[in-house]
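Here is the structure we will look at.
All protein chains but one are shown at their positions in the complex.
Coming up: chain A.
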Amino acid sequence: MTGLRERVKVDVGCEWNNQEGYGRAGYGVAHLKTKVSSHTPPASKIDSLRSKVELLRLPLALSSKSISHRKSQLGGAGEHGTGGGGAHRGKPRPPASDMDTESQYSGYSYKSSHSRSSRKHRERRDRHRSKSRDSSSRGDKSVTIQAPGEPLLDTESTRGDDRDDNWGETTTVVTGTSEHSVSNEDLTRVSKELEESFPLDCRRFLGPALAAGLGLFALVTPLAFLALPQLLWRESLDPCGTPCEGLYVSLAFKLLVLLISTWALFLRPPRATLPRFYVFRCLLLALVFLFVASYWLFYGVRVLEPRERDYRGIVGYAASLVDALLFIQYLALVLLEVRHLQPAFCLKVLRTTDGASRFYNVGHLSIQRAAVWVLDQYYSDFPVYNPALLNLPKSILSKKASGFKVYTLGEENNTNNSTGQSRAMIAAAARRRDNSHNEYYYEEAEMDRRVRKRKARLVVAVEEAFTHIKRLQDDEPAASSPKHPREVMDPREAAQAIFAPMARAMQKYLRTTRQQPYHSMESIINHLQFCITHNMTPKAFLERYLSPGPTLQYQRENSRGRQWTLVSDEPVTSALRQGLVFSLRRLDFALVVTVTPLPFLHLGEEFIDPKSHKFVMRLQSETSV
């Protein structure tokens, strides 16, 4: 043993400390273990909390526990989490100079702007708020519209967690950037893996697959009707000449039309998965199934059994099935595609966080279809949600601390006193001159001025940068006189070359307008390359940065969809009607949709003879009395 140890010492010089652990078999390991154990309480508490939190996270995704049950489980964890979090200072947010951020609160670190007491108060408030807001405890129907797949930290979401609104407050993290960033990422990684799992992807294609199978079966049926007698009892069939052939031709063309229209109308990838059954589609599938089944039944009983010999009748029967299928397809066209085109309702869509609103006209739809339609419009109409623009500067809001202290002067009944105290404080606060509006006004003016100044600098820098390059014409010789050697660049290099002078102004402008999470350096260079390739002016290049575009502009291209939750009082397959309100909730904001019917219009007619347009000068009128 000792010999071994010395050998280790001699051989491995610098790594002596490391090998010491290996070399000393029993003693060293035990020593290390005891060392570790002495440090366990704080570290293991956090680890055990993390593991507890992860374990709880898993079943949440698959089942729906009651909120109170979950809260009781997590309430303890939450309090510990607060204490543990306070003790351990986390790493600050990486500076925004790399501009390549996933989550959105880059300028808004959790600890920077709020004191601990206000944070605790905010968490308490959040807990109360989310409790009242929770749908399942209130009995509302909360169902999930799942546009397929979904990464959690995409460009829209600002919170790291997904399903449970209570969850955010118990991990004491509202942002993705805090001392809990490590544990938050673990959680998101766990839930991301969950969502990549098999059942979700499969569910997306289940409905269309079923419909496709049924449709194929329905299309093959007439051919089967024709083929079976020929195969089974060909000899005993009545010969059938020209009329049959005519029917064959018409059958063939009708089948062709059916095929093409099915392809055109129904064979499209689904764009959304709805929470409940899509009533019309189910109705149609049931109808098709019923038709085909009843035709088969009749065929089986009346044709296959007695071995019917009248082939012309069989062909006519098959032709009638194809006619019926064509009519069902017409019905499908009307129900699924045409009925909702005539506008009947006006939907007001309001985003809860910053008040952006739009009005849309839709026709008769069910709530879930209307929700999908609204979301389609949302992605291209609404300016992107920027959480950094929401908060009033803290200098304005922090003046709420009342300077009054209320002393009790030896009174016995405490209950009276407390209400009297609070009333007195409220009255005093109301009487005190509140100048926060004044500061808000000046702060706004200052902000505007700053933005305009930065914008001016940016525009000038970009214009100047664009003058540095020009497009090489085809007829110009690439290599001109040796005095001015011009190197020929492709768009990417040209973009990189002129990016440097405008980078600083661009960065400052984006930071002032709080847009820097949306534009990384890479994306700016890509956009610049795109603009150069298409001969755009500096103004066209800047269009993307000077005004916040629709949300779709900032989406990453990925096949996983966005997850929205539809919250509504009524069952989501019921039709829209007046006064209905439903909301589409995402992680940290919601769209509230209000339905009003479009007014009925009484249109009257009035005929004005073109010769009746006569005018007089406005004179002194004279009346004789």
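The rule is simple: contacts are C-beta pairs under 8 Å (C-beta built on N, C-alpha and C of every residue); 3 or more make two chains touch, one makes a residue touch a chain; residues count from 1.
In this text, contacts and distances are computed from a predicted model.
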Which of "Tax1-binding protein 3", "Translation initiation factor eif-2b subunit beta", "N-acetylglucosamine-6-phosphate deacetylase" or "Serine palmitoyltransferase small subunit B" matches, in UniProt, the chain that is not displayed: "Tax1-binding protein 3"
Sites on chain A contacted by the missing partner chain, in the whole complex: 618-625
